[in-house]
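What follows is a single structure, and I will ask about it in a moment.
The complex appears here minus one protein chain, its other protein chains still in place.
Note that the chains take the letters A, B and C in the order they are written out, and that residue 1 is the start of every chain.
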Amino acid sequence: MRAIILENKIIGNSSLLKTRRDKYYKMRFSCDNFSVASPGQFVMIRVNNSYDPFLRRPMSIYRIPHHPTLKKGGRGGFEILYQVVGKGTNIMSELKKGDEIDVLGPLGRGFWIPEKIERAIIVAGGIGVAPMVALTEEIRCTMQDARCKITVFIGGKTKNDILCKENFKKIGAKVHIATEDGSMGKKGTSVDLFKTFITDSQSSIFNRQSSIIFACGPQRMLKAVADIARDKNMDCQVSLDKRMACGTGACLGCVVKVRSLEFGVRNSNPQSAIRNPQSYKCVCTDGPVFDAEEINL
Amino acid sequence: MRAIILENKIIGNSSLLKTRRDKYYKMRFSCDNFSVASPGQFVMIRVNNSYDPFLRRPMSIYRIPHHPTLKKGGRGGFEILYQVVGKGTNIMSELKKGDEIDVLGPLGRGFWIPEKIERAIIVAGGIGVAPMVALTEEIRCTMQDARCKITVFIGGKTKNDILCKENFKKIGAKVHIATEDGSMGKKGTSVDLFKTFITDSQSSIFNRQSSIIFACGPQRMLKAVADIARDKNMDCQVSLDKRMACGTGACLGCVVKVRSLEFGVRNSNPQSAIRNPQSYKCVCTDGPVFDAEEINL
Amino acid sequence: MGKDIKRVVRKDISKINLSVNIAGILMKNPVMVASGTFGYGEEYAKYIDLNKLGAIVVKGLSLTPREGNPPPRIVETSAGMLNSIGLQNIGIDSFVNDKLPFLEKFDTKVIVNFFGDSIDEYCEVAKKVDSVSGIHGLEMNISCPNKKEGWLEFGTNPDLAFRVVNAVRKNTRLPLIVKLSPNVTDITVIAKAASDAGADAISLINTLSGMVIDIKTRKPKLANIIGGLSGPAIKPVALKMVWQVAKTIKLPIIGVGGIMTYEDAIEFMIAGASAVQIGTANFIDPASSEKIIDGLKLYCGQNSIKDINEIAGSIAI
Partner (left out) sequence: MGKDIKRVVRKDISKINLSVNIAGILMKNPVMVASGTFGYGEEYAKYIDLNKLGAIVVKGLSLTPREGNPPPRIVETSAGMLNSIGLQNIGIDSFVNDKLPFLEKFDTKVIVNFFGDSIDEYCEVAKKVDSVSGIHGLEMNISCPNKKEGWLEFGTNPDLAFRVVNAVRKNTRLPLIVKLSPNVTDITVIAKAASDAGADAISLINTLSGMVIDIKTRKPKLANIIGGLSGPAIKPVALKMVWQVAKTIKLPIIGVGGIMTYEDAIEFMIAGASAVQIGTANFIDPASSEKIIDGLKLYCGQNSIKDINEIAGSIAI
């Protein structure tokens, strides 16, 4: 699918850095037939026509214009948020407004928002915030009546790595921040914040049964969050980040081990539970979002 | 060697074409320590940092600012003229003013201008004009006293493929043009023009002994020109175009067969004759310019 | 390309014969999708009209389901990728019951790629599908180690290759394609063994053995340490092997390895392939195979070729 770049700009404070590496960018696309996508889904981007880099790069959808009243023949679009970490993202950072690139998507299964949820807890590490803004917007959209409370924990190395703070605030979420060097918010990680929050507030402030945790970030962070969730017997959805080749379930390259059956598949998306009876699931089609109980983190 | 692009623009009429392919571009560089190069020499350009395309692209030096009085620490520079034919040149055509690229050169042995020459005949096909402008300028520079006459024959498919006409005229050369479709000048090739010229004017107009032919273009054209030169017993230098990997004589990839010895090496650059006693010569270091008698076209 | 196509008169193109007959499998064009790169077909049904394909070779199947290797299973390399999927598959029975019905809805040939740990397992799979309707051919992947006889790969030893192909031959009436491993000293020897053993066609190449190391952790980037290299990086190797084998044996050859464009496909056909398989290219562009089919037509039109079969083996040397 051809997508036209409408905007590609540095975000956050990291513009102080000398090299492009580790900078964060926001890229906005206009794209035929791209009007329906759900939070947590992703696209696979072909950064140029060369065979080096060779594979497409998976990128979460950061924002989808919420069902704009598309005129007939009108174009959809979406935004991504990315960090320059290697060859592919470096090339992306050089793209300019008006350039065309090849995008495959939306792909995968995103977050699913259970009915009657009173509180959504969002834990994000680093660039893991990318899919969380769309998720928060979606929760606000669908849960307006329920007055669902949204609490967001963002962690990053330094204050330069804390993204989207304002987006969350605008939506009306309560935002807590932690940085490893203490340059913004608490010194520590988003997991630390989350843990404190859960521990402090467990009996008094909220009802665990009607709460849900959504997490995205490094594998180790996801594991820590999932462990706490299990301990507190709370629902938890995690968005995984695996190397991918096809993004369509064809190559079986992106698999994650399914938790052995005795653990059960509590609250899992029922579809997914039936679809793949094997001991590996594809992150690209069965995920990237999984019930934390479903998989081996 | 890092070179900064000062200009990269379409030249000629080919801008009417829809695709970039087959368009002609001029690229101007600023580059440390690039102040001495001779006509017929070339550079090897690394079009980007990717491994696809992999090899450097050889490009003749089209113009060298003539020994500008460089200030201490000043920068030299040069220009190339190129046709978009494939992957590498296509990427080059997308480069912008201010971009930096990696250039190796000047490389190879260019044309050598014998003393006491009264007439220089230049035959160029297609993009083969590229090194000829610098050559003509050099002849004008070094031969001013001798009032050397310069006659240029340019050929191309259509009028869109006739380049540098004005450059040659400005230098005071007489320019004859041929196109295969007859859209400019005579219908035919530059070889046709050249042949007619030689045949018509052989006894009356000029002295073959004090004339020299310089040719650059497709292999078949060079062979035709060389055959005529041999027939008329005239000196002829040709600039060859071979696939190259290193450009420095290391890989032995760009070789051309040396003519068997009985033909002798008439008027050849003496250096080259000694340097490589084998039956192949490297186009990148022994050439790209050879005495037509030296090699097997 | 769009522009080029227009230069060739449309009605000329429609007259060009693209159909090929590979060992009795009549395909509407010589473009197949390669095993392991197209799932069981449904994964790509949304991106490409399966009816357009010459054939679909499904992910390699074994007698019983296989779990495959632990992740990470893939890593990008220069102009290619390594995979160590480890032949994860749902087993031949699930394929026939759950996946084949979907594929039968399309007007394309279905070829079952399969493998085993022993000659017996190969034969069992072949027997199972011999009379299943909707399966038009078999492709034996002989790059697997023989568990019984010391893990020696079937595909790297001519005797073993002969024995396993011969045994399967006796157990199936379906067209039998044998797919060769490139990790051998002389591929023509293996091709000859397969041919002598009764193969109807040869497909080559499977992936080259390779490895990548993470210099931060000093661990291989694949959990399995070693993986199979595919993509444009291996194209020159595949092309050379196709040419060598085409000179040596009489069977139709299916060229695989790094084909990304129709130009690549034409190279393989000129070298001696009667058909081609598109593998890793599907990941880069799900519409690759369709574009390649269009490109083949274009090439034929521009070169006044009335029948694509004229190209196979037309190398000028």
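We take it that a contact is a pair of C-beta atoms (placed from the backbone, for glycine too) under 8 Å apart; a residue touches a chain by one contact, two chains touch by 3 or more.
Predicted, not measured: the structure shown is a model, and the values here were computed from it.
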Among shown chains, those touching the left-out chain: A, B, C
Contacting the left-out chain in the complete assembly, out of A:Phe29, A:Tyr51, A:Phe168 or A:Tyr280: A:Tyr51
Full-complex contact with the absent chain, from C:Ile266, C:Ile293 or C:Ile308: C:Ile266
Which of C:Thr77, C:Asn141, C:Ser203 or C:Gln277 contacts the chain that the document leaves out: C:Thr77
Contact residue for the chain not shown (choose from B:Ser30, B:Thr158, B:Ser210 or B:Thr248): B:Thr248
Interface with the unshown chain - residue positions in chain B: 46, 51-56, 102, 104, 242-257, 278-280, 285
Residues in chain A touching the chain absent from view: 18-19, 51-52
For chain C, the residues touching the chain missing from this view: 77-80, 82, 156, 183-186, 208-213, 215, 217-220, 225-227, 229, 231-237, 239-240, 243, 258, 263, 266-267, 270-271, 299, 314-317
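Everything that follows uses one rule, which is that only the chains that are shown with their structure count from here on.
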Chain whose averaged C-alpha position falls nearest the assembly-wide average: C
Length of the line joining the C-alpha centres of chain A and chain C, rounded to whole Å: 36
Touching two or more other chains - residue numbers and ranges from chain C: 78-79, 232
Residues of chain B whose C-beta touches two or more other chains: 51-52
